[in-house]
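The complex appears here without one of its protein chains, the remainder shown in place.
Which chain is which? They are A, B and C, in the order written, and residues in each are numbered from 1.
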Amino acid sequence: MNIYTTEKSQQYLTRVKSFIDQHILPIEADILAENRRLNHSSDWTQWQLSQQIEALKAQAKADGLWNLFLPDATLAQGLTCVEYACLAEEMGRSILAPEIFNCNAPDTGNMEVLYHFGNEQQKAQWLSPLLSGDIRSVFAMTEPDVASSDATNMQATIIEDGDDVIVNGRKWWSTGLGHPNCQVMIFMGLSHPDAAKHQRHSMVLVPLDTPGVNITRMLTAYGDYDAPYGHGEMDLVNVRVPKGNVIMGLGKGFEIAQGRLGPGRIHHCMRAIGAAERALSLAIKRGQSRVAFSQPIIKLGGNLERIAQARIAIEQARLLTLNAAWKIDNLGVKHAMTDISAIKVAVPNMLTQVVDMAIQLYGGAGMNHDTPLAGFATMARSLRLADGPDEVHMAMVSRLELAKYK
Amino acid sequence: MNIYTTEKSQQYLTRVKSFIDQHILPIEADILAENRRLNHSSDWTQWQLSQQIEALKAQAKADGLWNLFLPDATLAQGLTCVEYACLAEEMGRSILAPEIFNCNAPDTGNMEVLYHFGNEQQKAQWLSPLLSGDIRSVFAMTEPDVASSDATNMQATIIEDGDDVIVNGRKWWSTGLGHPNCQVMIFMGLSHPDAAKHQRHSMVLVPLDTPGVNITRMLTAYGDYDAPYGHGEMDLVNVRVPKGNVIMGLGKGFEIAQGRLGPGRIHHCMRAIGAAERALSLAIKRGQSRVAFSQPIIKLGGNLERIAQARIAIEQARLLTLNAAWKIDNLGVKHAMTDISAIKVAVPNMLTQVVDMAIQLYGGAGMNHDTPLAGFATMARSLRLADGPDEVHMAMVSRLELAKYK
Amino acid sequence: MNIYTTEKSQQYLTRVKSFIDQHILPIEADILAENRRLNHSSDWTQWQLSQQIEALKAQAKADGLWNLFLPDATLAQGLTCVEYACLAEEMGRSILAPEIFNCNAPDTGNMEVLYHFGNEQQKAQWLSPLLSGDIRSVFAMTEPDVASSDATNMQATIIEDGDDVIVNGRKWWSTGLGHPNCQVMIFMGLSHPDAAKHQRHSMVLVPLDTPGVNITRMLTAYGDYDAPYGHGEMDLVNVRVPKGNVIMGLGKGFEIAQGRLGPGRIHHCMRAIGAAERALSLAIKRGQSRVAFSQPIIKLGGNLERIAQARIAIEQARLLTLNAAWKIDNLGVKHAMTDISAIKVAVPNMLTQVVDMAIQLYGGAGMNHDTPLAGFATMARSLRLADGPDEVHMAMVSRLELAKYK
Partner (left out) sequence: MNIYTTEKSQQYLTRVKSFIDQHILPIEADILAENRRLNHSSDWTQWQLSQQIEALKAQAKADGLWNLFLPDATLAQGLTCVEYACLAEEMGRSILAPEIFNCNAPDTGNMEVLYHFGNEQQKAQWLSPLLSGDIRSVFAMTEPDVASSDATNMQATIIEDGDDVIVNGRKWWSTGLGHPNCQVMIFMGLSHPDAAKHQRHSMVLVPLDTPGVNITRMLTAYGDYDAPYGHGEMDLVNVRVPKGNVIMGLGKGFEIAQGRLGPGRIHHCMRAIGAAERALSLAIKRGQSRVAFSQPIIKLGGNLERIAQARIAIEQARLLTLNAAWKIDNLGVKHAMTDISAIKVAVPNMLTQVVDMAIQLYGGAGMNHDTPLAGFATMARSLRLADGPDEVHMAMVSRLELAKYK
């Protein structure tokens, strides 16, 4: 319990925690093993969904633990950013949980874009099936041929042509592109190369079955295809979609991107904190149960200090993130810019350290797929790059800091 | 502004900040230089007080910015722990400020002990002049001959003898012992060697002019005598004081110590955060104003990343400390044990890093006495040892963490 | 060039470097992609060898760049430990190279065991085909059910039964067990549970096709099966092999293990240094060729400082390892115990840092299989656990350090 907790969030927290403890964790290893069997190949067109996960999704939906991330009291439960944050942490304990509660990235961010910036037709066509969990989606931004840490580098094009726009370009690290239910992407590209820097780009909805969308491969992250989601690479060649698929209007890409980022980073970071709590817990249990040199290994060398440092780092990371969420709710995203960049740096690095410690305590068992640790490690590594590398966010923090002195 | 702020603390914060900005910072360098002139010798009996500081104390007292640390609405302003915390941060910006507001350690801790545990006579005799700022005091705990990180090691003795107790033993790092106005110490010693571990020690008030109190020398911390306070070493040989000087009763030493610690650590840590803010600010200003290799040095190498890391670390440290204070206020010290040890580890280490960065940016000027940086560095170093080294607090955090699994 | 270089090692270095540059690096990505195609499944019984690698092995053998690790002038080129060290570094630049030069772990260590401790029949039967590169081998030591960082924990048994021994137990992380050519393992187990601590275990050669050897699965390391080698798990149930398969005699397991360790760690560490050099080189080239925020990314933030830190760390790691090798050659393994443990800690941690920096500079491309970086990262992670985790080696170093004061 802490100062950020509300009664409402506390109630949902109890229910989410109970669902995860009762329904997910006991069969988590089974589901992950089944997933490896079903999806052992790099050929994503053969990937299949786990029916156990589908069943758990139906149950979560029936229990009203569904779309909790969406700050809408009708379509969802109307939780604030800070209220949802503690639920996101809880979901982060299991790699499987976010999907089961329909709170998984990148769908959550895409749903938020459609919710905040989509028109009625776009909402009917894409937001509804996403909210119901029937389809999955992709956010196509990163490009292989340019340093995408500078988003203004993006070279893919979105060109008006009568009532349509024509989309061309190469994207990669499009997470979820291999998912059997993935049907649509939000594609960001250059529409007005001569406009002011942050008015050059647009976002357009592109159904995956549009002619000219060529998925070329799925990428591994540290050897893992992350099936059945996958991180896809694709070429779009003269892909024609109606202008009505453009979100908010041409040239609004950066405006939308800004709006998408704040809560999304809170979610990512809180999930990472949940993962860190799980890793710490696993480390302690393992360290207490295994014996070497006549001692439980938790008592050897600097292990207890590392446990303490992990606890201290997690607490700081959580407070930093909750405070950023509180600022978003109470002061607005524009007053939380330092905070949002700060958590993007601090939290994945904290997770990296905590998971590394846990793996080191586990020994070989920590590196293989018998525990969630290797998955968390890869997640931590990805998060230090995804959505802007640490360095870009440090640059943002220092820029805002220096601006105080002008 | 943050979630922990109350209207009352905000009002005091504005006043304290204004006092520091208007009255202290403009003459801080002058006062420190005067202090070096007045107190250049290692012979503490020659040390003198700065009349500029005495004048500022009178002014702060007149302005009602006095004893803000004390949670009593009559004797002081009745601020909660979390309300005072942000004022302590503000005071931490200048090494001079805590004294000027009569909020300096170890007097604050000693006043709290007397306030919470002293009897009426003890309060009349010692608390009153301390609250008025007329005398200074010492907390005599650490001993040169044993590892004092384990407080149960303490060997100094407090032996009943009729209506008196007789005190013997050697203490050091008794901060403030060289101060011209220092008149009394709270002395901790062994009274019941055969009792249960935490009922063996007692605390007794010993006036410095009691026969048998022999101050042997002042110690340097990194070469600095910290005049006119000083870190003293002393031998007590058959020092006789009335039993009425024992606080709470014999055997209550650890009970008192526990009560003293929580708020005191909040104060120390918040002052350290204020020091870190000052150091960061100095670093940025210096880095923007000096040029090397055709660039302001703030733009060279990894300097901007270090600025960002400092900002991120400070924010985390502040939230961790404020949250610990909030827990003390709302849940009680017993529910904040992890937090109180966590800040004791995290905050001084953060300050160490931030100050080191600032000094590195400053070059030679950062090491000498022209800026507060070297003083902050020494303070950070001391804080990692004082009141229990990092390692003891990490051991506490890990012990509490493992206890969750039993 | 440095003080450790001999003319002989310099000549071989030139040839090995030239072979790698001309024959391996240009097709490295092709071979790795082919390997992913051939061995995309987790079913190791389907794994196949790359014919490109087989061809390169033949060429290396023909060129006399073969078995360079073996300190024998007849069977190999008679290079000293320090002479081979710089070749191992060179080979470490490509994950493929050690196999191509028949210098891959764990075969090198197994060949050394047979070379130093095997009898004539064991050499004829197993050392010869290993030296010719016709078969591969496994070292079966780590067990899933005990903390194997303390080797005396090993529970698998080797029991005399007439002219045979009977082997029982479960092993995992047996690297190479999935390789199509893997035919034999050196199995370590408990033979004399009541003997002195380091005389309880034995090593025995067990052909993989012996009845009772059941390979249960291959393990992933961070999601990677490391095909066609694999890290295997197996159950041995009443596996009967002739006593003649015992190496050196029963109870000699630890003695052999000690002898195996020194040079093996040099090899591992020098390969890791080669990997670090490759990673640094990739980072610089990438950083110079990509542009963000109007600058080559190498010039942004703290990147150049990280390049410098990588260079400094690599140089220190190399000198530490070469010096350990020099001590093994000139003073003997027993006088290099601190050094051998020191490199085991320092070098994989250095590699971890350098590769992490390179990946961070690369962005998403650094995490997937288009570069060797993710492979190096997994290798670094494994090396911090394999052959004793960091913590065990730090314990060794501190134990030897404290012993100086007795």
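FYI, contacts are C-beta pairs under 8 Å (C-beta built on N, C-alpha and C of every residue); 3 or more make two chains touch, one makes a residue touch a chain.
As the structure is a prediction and not an experimental result, all values here were calculated from the model.
Q: Among B:Gly64, B:Pro144, B:Pro242 or B:Gly332, which one touches the chain that has been omitted from the display?
A: B:Pro144
Q: Of the residues C:Val239, C:Ala317 or C:Ala386, which one touches the chain left out of the display?
A: The single option touching the absent chain is C:Ala317.
Q: Hey, which chain B residues sit against the chain that's not shown?
A: Touching the missing chain: residues 36, 40-43, 142, 144, 146-150, 153, 172-173, 219-225, 231, 290-293, 297, 300-303, 359-360, 363-369, 374-375, 377-378, 381-382, 384-386, 389-391, 394-395.
Q: If you put the missing chain back, which residues of chain C would it touch?
A: Residues 2-4, 280-281, 284-285, 288, 298, 304-305, 307-309, 311-312, 315-317, 319-320, 323, 326, 338-339, 342, 345-346, 391, 393-399, 401-402, 405 of chain C touch the chain absent from view.
Q: For chain A, which residues touch the unseen chain?
A: On the side of chain A, residues 301-302, 304-306 touch the unshown chain.
The criterion applied here is as follows: only the chains that are shown with their structure count from here on.
Q: From the C-alpha centres, identify the chain that is farthest from chain C.
A: Taking each chain's C-alpha mean as its centre, the farthest from chain C is B.
Q: If you average the Cα atoms of chain A and of chain C to get two centres, how far apart are those centres in Å?
A: Chain centroid spacing, chain A to chain C, equals 36 Å.
Q: When the C-alpha atoms of chain A and chain B are each averaged to a single point, how far apart are the two points in Å?
A: One centre to the other, that is 43 Å.
Q: Between chain B and chain C, what's the gap in Å when you average each chain's C-alpha atoms?
A: Roughly 53 Å, centre to centre.
Q: On chain C, where are the residues touching two or more other chains?
A: 301-302
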